[in-house]
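With one protein chain withheld, the remaining protein chains of the complex are depicted in position.
And then subunit A:
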Amino acid sequence: MTEPVLQTRGLVKSFGALRASDGITLDLRPGEIHAVIGPNGAGKSTLIKQLSGNIAPDEGTVHFLGRDVTALSTMARARMGLARTFQVSALAMEDTVLQNAVLGALGAMSSPYRFFRPALKRAELRGRATAALERMGLAGHAATVVSELSHGQRRQLEVAVALTLQPRAFLMDEPMAGLGGEGSKQLTGILDRLRAEAPILLIEHDMDAVFALADRISVLVYGRIIATGTVEEIRRSPEVRDAYLGDAS
């Protein structure tokens, strides 16, 4: 077995009396898409925030690339190659598509403290940004201001910015949120190809997408992982049907 890229051991996080994470242990292996599903309020967002470093767990550890990153900030984890996309698009809305992608390249190269030559005239930044936009089919919109993009294009730009980091792992928080059938299908195709580059921890509500993409699925209910397995195993698990899929399928 290969070494996991991202791994948690016994993550616990409480908010008052609520245990949003109750001993979560899971891993993300090279080349896979590992989907985390669960009903609303199961603690999916809390989990992803502990992985990205936005909140600190009360107990347990997060390892990334074999290193204990539990105490590291979001910024430090991003610099190590942990790229996150947001459930609600977090983009610079007044800036252009290209500027947003260049921001990612800036972060990846840790070079924001340069005050003179324009960012968009720097070949190294622009090249990296343009390559990511091309892969997401956004190259034709490079000069468009983000606030004028469609919702689906913004979701694609989220992924493009993550790509500029040349990440070692992706954390994707409901990338399909708000996409119609067509947009969802298109993004599914893109993510499918992306896994070869870096594994994806995918939090998603869209079950069609999850079943089409995931190599493994973990089911999170009330802060606990009640099952982890292949798509078939999860579909067949009676426990999962009771807890979650029961009313959906």
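Couple of notes before you dig in:
Rule of thumb we're sticking to: a contact is a pair of C-beta atoms (placed from the backbone, for glycine too) under 8 Å apart; a residue touches a chain by one contact, two chains touch by 3 or more; residues count from 1.
The rule we apply is simple: contacts and distances are computed from a predicted model.
This complex has a chain not shown, and the name its UniProt record holds, of "Multifunctional fusion protein", "ABC transmembrane type-1 domain-containing protein", "Ethanolamine ammonia-lyase small subunit" or "Branched-chain amino acid ABC transporter permease", is "Branched-chain amino acid ABC transporter permease". The omitted chain makes contact with just one of the residues A:S52, A:T70, A:T130 or A:Q156: A:S52.
When the omitted chain is restored, the residue from A:R29, A:R79 or A:R168 that touches it is A:R79. Between the chain not shown and the residues A:M136, A:V161, A:L202 or A:A243, the one that touches is A:V161. The residue from A:P4, A:G38, A:P57 or A:G104 that touches the chain not shown here is A:G104. Only one residue in the set A:L91, A:L149 or A:L201 touches the chain that does not appear here, and it is A:L91.
Residue positions on subunit A in contact with the hidden chain: 52, 54, 73-76, 78-79, 83-84, 86, 90-96, 99-100, 102-104, 106-108, 110-120, 122, 125, 143, 145, 161-162, 164-165, in rising order.
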